[in-house]
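Certain chains of the assembly are absent from this excerpt, and the rest are unmoved.
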Amino acid sequence: MPLDDFPIRLELPVLWGNQDLFGHVNNCIHIRWFESSRVAYWDAGIGELMKSAGNLGPILANVTCNYKSQIRYPDTVHVGASVRKLGRTSLTMEHVVFCENGDRLAAEGQSIVVLFDYDKQRPVRFPAEMIATIEEIEGGPVGG
Amino acid sequence: MPLDDFPIRLELPVLWGNQDLFGHVNNCIHIRWFESSRVAYWDAGIGELMKSAGNLGPILANVTCNYKSQIRYPDTVHVGASVRKLGRTSLTMEHVVFCENGDRLAAEGQSIVVLFDYDKQRPVRFPAEMIATIEEIEGGPVGG
Amino acid sequence: MPLDDFPIRLELPVLWGNQDLFGHVNNCIHIRWFESSRVAYWDAGIGELMKSAGNLGPILANVTCNYKSQIRYPDTVHVGASVRKLGRTSLTMEHVVFCENGDRLAAEGQSIVVLFDYDKQRPVRFPAEMIATIEEIEGGPVGG
């Protein structure tokens, strides 16, 4: 899936210190990049709605990463995020990491995020306004 | 699955700096702990065999983590690793993270690791000796 | 200065992932360990006093690290912290990192920490009770 299919896109420099003993970017860094793209998604509107809807917040339930090719310093990565599934109280976000060197997919994966009501201490349904914002970001309806 | 079912077990302190803005251990740290338990597995014999068998090394193809409960500083975690599936050229390792506070499962997940021949630049079959060592560590046969 | 001269001491495992491309523990990790020992110092009594004295908290003004010898995985480090100077509104904490392999000093350094009143948004004098607790931890008077 090309980067253009991801409505949220970050451009991030690879730091020398992101590499491990094997001479390529350490596997934990991809997970940090996924996190950065998740937060960028919230920043595009959902985060504000979570606050205004009460004491709501996202809880990460699962993260998965498929490492497709190695990334070395120096390089710049482009991280994409897109909500692919919108359940009652959770959503599935897809992530990709493309690197400029070789113009290739370096990793792809997903996060499952639960919408949590911290006052009631339980998951809550996505409010209609939040669904509308996600579908606006995605440019169309998102399946359940 | 209790920690005792994992032949490789690490005891690691939670550092204050492992926490993020939300006041609990950041999701990337679990992935680092998984890595630590993978390396501890190699240290138990497989790593030596990889070197002696030629220019072989493990390549991480996938990592998955299910976050079950939040971990706060101060605490100590116990990370377990076990090879649950042994394919022709890859294996699936299961990881668990238990924390002492509340004596509970904090996360569980898995890694898929490919055995790679760096000279031939392609995946290779697990040598019989390596399978034997894994099954010795696991205390019995591992399914494919 | 031997580790025994440091009243706060932490034993921390070196993780494989603490290493960088050069094959030894990355320079940022020592700073994280310093932080861990600073927090352990607060945990020994000062932290409680900060809270009970109002909206007080420590602000890190400076950190310095002298790297004395390289640390490789696997190893265990012992990190020591001691308050060496107690000014009106700031203190100087000394840190050491000893590693078990070779039983040697790997790093030494210091942190300068300012006691900050978040309500008044300015540094405040150390309360007598806090000075007493520090001198109790140190086993004697601390110079200014």
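So that you can tell them apart, the chains are marked A, B and C in the order they are listed, and the count of residues begins at 1 in each.
FYI, a contact is a pair of C-beta atoms (placed from the backbone, for glycine too) under 8 Å apart; a residue touches a chain by one contact, two chains touch by 3 or more.
Keep in mind it's a predicted model, so treat the numbers as computed, not measured.
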| item | value |
| --- | --- |
| With 3 copies placed, total copies in this complex | 4 |
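Operating definition for what follows: only the chains that are shown with their structure count from here on.
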| item | value |
| --- | --- |
| Centre-to-centre distance between chain C and chain B (centres being mean Cα positions), rounded to whole Å | 31 |
| Rounded Å distance between chain A and chain B, as computed from the means of their C-alpha atoms | 24 |
| Mean-CA-position distance for chain C and chain A (Å) | 35 |
| Numbers and ranges of chain B residues touching at least 2 other chains | 32, 35 |
| Residues on chain B engaged by chain A in the complex (per definition of touch) | 22, 26-28, 31-32, 35, 57, 59-67 |
| Chain C residues touching chain A - in the complex, by the definition given at the top | 16-17, 19-21, 23, 26, 28 |
| Chain B contact footprint on chain C (complex, rising order) | 10, 12-13, 15-17, 32, 35-36, 39, 43, 73-74 |
